[in-house]
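The other protein chains are all here in position, but one chain of the complex has been omitted.
By letter and in written order, the chains are A, B, C, D and E; residue numbering begins at 1 in each of them.
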Amino acid sequence: MIENNPLLQNIIRLALEEDLGSGDLTTDAIIDSKKMGKAFLVAQEELVLAGLPIFKKVFLEMSRKIEFDEYFDEGDLVPAGKKICLIKGQLLSILKAERTALNFLQRISGIATLTRKYVKKVESYGVRILDTRKTAPGLRWIDKYAVRIGGGFNHRFGLFDGILIKDNHIVAAGSITGAIDLVRKGNPNNLKIEVEVEDLAGAEEALQAGADIILLDNMTIPQVKKVVQVINGRVMLEASGGITLDTVEDVAKTGVDSISIGALTHSASAANFSLEISPDASNSFE
Amino acid sequence: MIENNPLLQNIIRLALEEDLGSGDLTTDAIIDSKKMGKAFLVAQEELVLAGLPIFKKVFLEMSRKIEFDEYFDEGDLVPAGKKICLIKGQLLSILKAERTALNFLQRISGIATLTRKYVKKVESYGVRILDTRKTAPGLRWIDKYAVRIGGGFNHRFGLFDGILIKDNHIVAAGSITGAIDLVRKGNPNNLKIEVEVEDLAGAEEALQAGADIILLDNMTIPQVKKVVQVINGRVMLEASGGITLDTVEDVAKTGVDSISIGALTHSASAANFSLEISPDASNSFE
Amino acid sequence: MIENNPLLQNIIRLALEEDLGSGDLTTDAIIDSKKMGKAFLVAQEELVLAGLPIFKKVFLEMSRKIEFDEYFDEGDLVPAGKKICLIKGQLLSILKAERTALNFLQRISGIATLTRKYVKKVESYGVRILDTRKTAPGLRWIDKYAVRIGGGFNHRFGLFDGILIKDNHIVAAGSITGAIDLVRKGNPNNLKIEVEVEDLAGAEEALQAGADIILLDNMTIPQVKKVVQVINGRVMLEASGGITLDTVEDVAKTGVDSISIGALTHSASAANFSLEISPDASNSFE
Amino acid sequence: MIENNPLLQNIIRLALEEDLGSGDLTTDAIIDSKKMGKAFLVAQEELVLAGLPIFKKVFLEMSRKIEFDEYFDEGDLVPAGKKICLIKGQLLSILKAERTALNFLQRISGIATLTRKYVKKVESYGVRILDTRKTAPGLRWIDKYAVRIGGGFNHRFGLFDGILIKDNHIVAAGSITGAIDLVRKGNPNNLKIEVEVEDLAGAEEALQAGADIILLDNMTIPQVKKVVQVINGRVMLEASGGITLDTVEDVAKTGVDSISIGALTHSASAANFSLEISPDASNSFE
Amino acid sequence: MIENNPLLQNIIRLALEEDLGSGDLTTDAIIDSKKMGKAFLVAQEELVLAGLPIFKKVFLEMSRKIEFDEYFDEGDLVPAGKKICLIKGQLLSILKAERTALNFLQRISGIATLTRKYVKKVESYGVRILDTRKTAPGLRWIDKYAVRIGGGFNHRFGLFDGILIKDNHIVAAGSITGAIDLVRKGNPNNLKIEVEVEDLAGAEEALQAGADIILLDNMTIPQVKKVVQVINGRVMLEASGGITLDTVEDVAKTGVDSISIGALTHSASAANFSLEISPDASNSFE
Partner (left out) sequence: MIENNPLLQNIIRLALEEDLGSGDLTTDAIIDSKKMGKAFLVAQEELVLAGLPIFKKVFLEMSRKIEFDEYFDEGDLVPAGKKICLIKGQLLSILKAERTALNFLQRISGIATLTRKYVKKVESYGVRILDTRKTAPGLRWIDKYAVRIGGGFNHRFGLFDGILIKDNHIVAAGSITGAIDLVRKGNPNNLKIEVEVEDLAGAEEALQAGADIILLDNMTIPQVKKVVQVINGRVMLEASGGITLDTVEDVAKTGVDSISIGALTHSASAANFSLEISPDASNSFE
């Protein structure tokens, strides 16, 4: 239900204004505003379709009368070469919205497609793939939506809706236990306390002090295995740090509950779509 | 001089608000506001440093009293493992701004680093590497700044500051010549007219009709060569469409003036930085 | 550390623009811009001081050169008649910012003072007083800050950072268990699952299905007691619904972990302050 | 006609964004977007209904297709237990908008209900009840709308649309007469000049100097009576300062023209409403 | 004191963003950021200087370190050819802010200069020159500030801070008296009631019904004279409608209290300034 999020119109308008500014010099000079057009959105590679409701809303922001026929649903794995949807309406509006709509779609589907690859690698181990706060400035909630469509789970959104005690916090508080005690005093009721540790001793202290989740940062596979064994399900364990498509399955095998991957949102390649536009002689825009 | 761009504060505040929201639950609970800190920004791989003025401005937005010592300049190629700058000031502010500052820097340097790779491939041919409008929504002017730092050149910013006649425009106008005539009537004085063509005949018609730049879209290398030979320097030629680091040199050899690459801005991986923060006992924040 | 929250400047400027609009007709006509002034902020009743950093920031938004001497700290219980701080600077700026600064302070301190009263009633029972989402439109993060200063704890901020399964969700999902299963699938890692129930059977089903917190809505004291006894500490229990200063202690005695009170933010009276301004002949504003 | 005020959409969207942020985790996970729902708005106590057009507009901002049947009009005194309106439409949208819509309604009706109480006390004396600038930051125009619905009158909106000469202005200008002369020089044509005085002598000087309204601040009842007698209708008289529901009638009896009450907007309790939502099986949202 | 109006930064930033967008291509390419510059602002014709504080603030928005020496004050009549102020600071910032700063100054001084001409024509008759709501969209408060500096007075700012009953209101209410009665019911305390009439009968009815100001719209000079004679000072009279510099003195002679002129803000020519910039070798920008 991202399409009725009240934030969505803001980012779409920002993006349209960025592209259109004082007007589309080429299209406004050439295209008759009465002309109708249609366009097929086509996958140029196998991809996870994500962002289609946003893609559609970009066109609707230009003209309320644009219509869509959809052949795939949000979250579908679309084979290369397949038509995803048909767009019909004022040709001028389709041309003006094209690039902005595709810029959303290719980024969101790119993140979802990469996420799906990680998810597939670990699905037999019952491990969750998590995102991070390493997102494009101003686009975090869209980047994190993409991860969900790809089958991943969201880590905290920002500093305000999750507790994560890191090394500097521990140094400042004097100990892991001291840090946990301090945050508990001001901790909103609904949040779990997560602590980042570097070794088994840290994990044990965090468990003792009442952490809900322990983040194992940049540990080796054998180290992670050892922690999993000792903690033995008493709190949730998350692994993170330089984990790639090549290594994620080995990490999953250790028995951690979740694995967080910054690359999902900061290094996904755009998914490859084309939009095949043509005039539509059968109608005229009133 | 991106640091005195009036748009910069807006996007920095948007990004900080996205991350900090109603406050940093962990840091506010643990870190004494009087504590000072310092942090080294370190390159974790060889990269083109880009976005340092923005990175600094994110910290300054949190606290006017943060200071910097810089060991590299914007645009430098930084070897892996090198310290780039030292940040000193209120520890609380450094911790709160950390992720947002890095999110800008890793994206901008990632784009600059990828751009530099393309530029290096073609530098002996006198060819310009151009960006496109395939940028992250809301971040176009920052993405395009990154391309310039990487040694690339900016294509038009949006639909409002450049003329680019594409296939649909030509169909609607009836011919390349017709389309060029229409745009010339409303064309701002300072803009060149660019036409996208698919074959030699199109290029020749565009030349005849007075185009300033001809964009050769998705042509094969032999086709491009032929067009270069026939046009013979009478207008500028640009190649585009699926050109990669593997193929860009061959395209450059054809003699085109410029090559535009969408991947610079839609598919660059984040550059890998770390920020090594530590308390600074030598001082106290008043 | 609310004073370096990036959202703060927005709401302060909104409030100043609302009051000042195109200018202060009276003050601009009468007061010489070179004149200095001073003002004492005085408590007109016993109150919990909350919002002082915001109060100060309103003046600083009008003039960077205003200075403050503070005699009490944020969160202090201030006796009636006591001076809280001294403000010195351009008289014109003090007069223009006066009402806006007081409007923030009286609301925030009013909420904190009421919260403190609830907290005092239950402090010997180890029970947390929680706020709700029943806040003034656009002021939620400030209202919730006030609750924290008063000694209360924050419930979820909004719909996005907390799971709370209510009766309609349960009806739609078919059962408490069904609802919990559905939310778990998309639940961000850092959030606890809370379920609102109306009777003991609901509480038991929620416990069984893996809820982290159970909200006992509008139950009688004996009902709550019974649930506390049966659940016996296996998950956290929260009471809510029509609880007042007269009844809160009895609810606390049942042994619940927390009590949420909408009135903290929707029905607190403003705290009563005065600002005693006078010209300051000893200096002149340059 | 508050519903077509161009400012209204801004504050509604701000409030919705504050509550919904990146999405409603619970509802999005559980409620099928095709499900229809209905809800009755019910008064839980006797109250003056105010803000119904805003309440409705919050739901419409979530979904254009929500419909309403209204049983009471804006400004009506609604008995406890009565249904006020029926809301029908997409269940998902009703659930997401519920809290935000109620937060507006309970505040606005709370202010209107309190205002009505003051108005009733003085209605036989021909005295106007006025509001002040002591409103919630960012909500002034809504708070002042509530006062009008309650039967009160608006004092100046801000510093920009009314002249009010206070003690500091008089000190700076040297005298009441001096202050009035200064403001008259820059006074917009449509505004009356109001002067705050502390005693009879001040009132007489203000009358002499041409004030249109005299504000009697914190005077005793006998003092006010005396001023009324002496001024004898030659200018309007307003009383203010610590006037409560217990004392307002006595003040009205003195013969002043109006009485201003800060508590209307800074200390009104929220009016008590409930929203009884249920799925609506008779229909499906397309 | 327009320089500390909280609205000012918004409009300055909007204007700078409009001009600078993603950067100053020419200046950024050529001017060394370390170079200092100075510039003299010079009057190219006799003009009323208005907007100097805004002009300065535009430069300060680009660089906090720019300094000014001023030779004239806001509101001064500056002879042609005179230097008005000296600007010193970073050359790059001066060049980037130049056009935006001048665009404000030339508009504001243009309006003030035209206003002064009207004021001079009527000054011996004790008549006020008023502005109207016929201002540039988004610039009303700045246009109205310019009128005040020129010696004019402000009519109501907008529909919200003044009552003006026009012909359509009278038709709808059935009569002038009916309309006045209706507005009095909701009229904020601080506002006068103004009625627009077309003839003597209308003026007499308005007087009877308790209007505070009567607007004589598009009447002939003899008609106006007659009304002045009959009303005889019992309420204020304002003339408007097509009054020019050639006719304003005759209108003033009729004895009306004020004359409103739309042309002040909708048809003033820009005042003619130049900015003579030169590099300043004596210093270097750190």
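One rule holds for everything that comes next: a residue touches a chain if its C-beta (ideal position, glycine included) is under 8 Å from a C-beta of that chain, and two chains touch if they have at least 3 such contacts.
For clarity, every value in this text was computed on a predicted model and none was experimentally measured.
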Check: shown chains touched by the absent chain are A, B, D, E
Considering the complete complex, of E:Lys57, E:Lys96, E:Lys121 or E:Arg148, the missing chain is touched by E:Lys96
Of the candidates B:Phe55, B:Phe104, B:Phe160 or B:Phe273, the residue in contact with the absent chain is B:Phe160
Missing-chain contacts on chain A, rising order, are 13, 16-17, 20-24, 28, 33, 61-63, 92-93, 96
Residue list for chain D contacting the dropped chain reads 1-2, 4-7, 140-141, 144-145, 157
Note that chain E touches the absent chain at residues 11-12, 14-15, 18-32, 35, 37, 91, 95-96, 99-100, 102-104, 106-107, 110, 133-142, 157-166, 168-169, 171-173, 179, 182-183, 185-188, 191, 262-263, 266-267, 269-270, 277-279
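In this section, only the chains that are shown with their structure count from here on.
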Output for shared partners of chain C and chain D reads A, E
Taking each chain's centre as the mean of its CA atoms, the one lying farthest from the centre of chain B is chain D
If CA atoms of chain C are superposed on chain E, the rotation in degrees (nearest 5) amounts to 120
Chain-centre distance (mean CA atoms) for chain D and chain E, in whole Å, is 32
Residues of chain C that touch two or more other chains sit at 20-24, 28, 96, 140-141, 157, 160-163, 186-188, 191
Among line, ring, star, complete and other, the chain contact graph is other
Chain pairs that touch, by label, are A-B, A-C, A-D, B-C, B-E, C-D, C-E, D-E
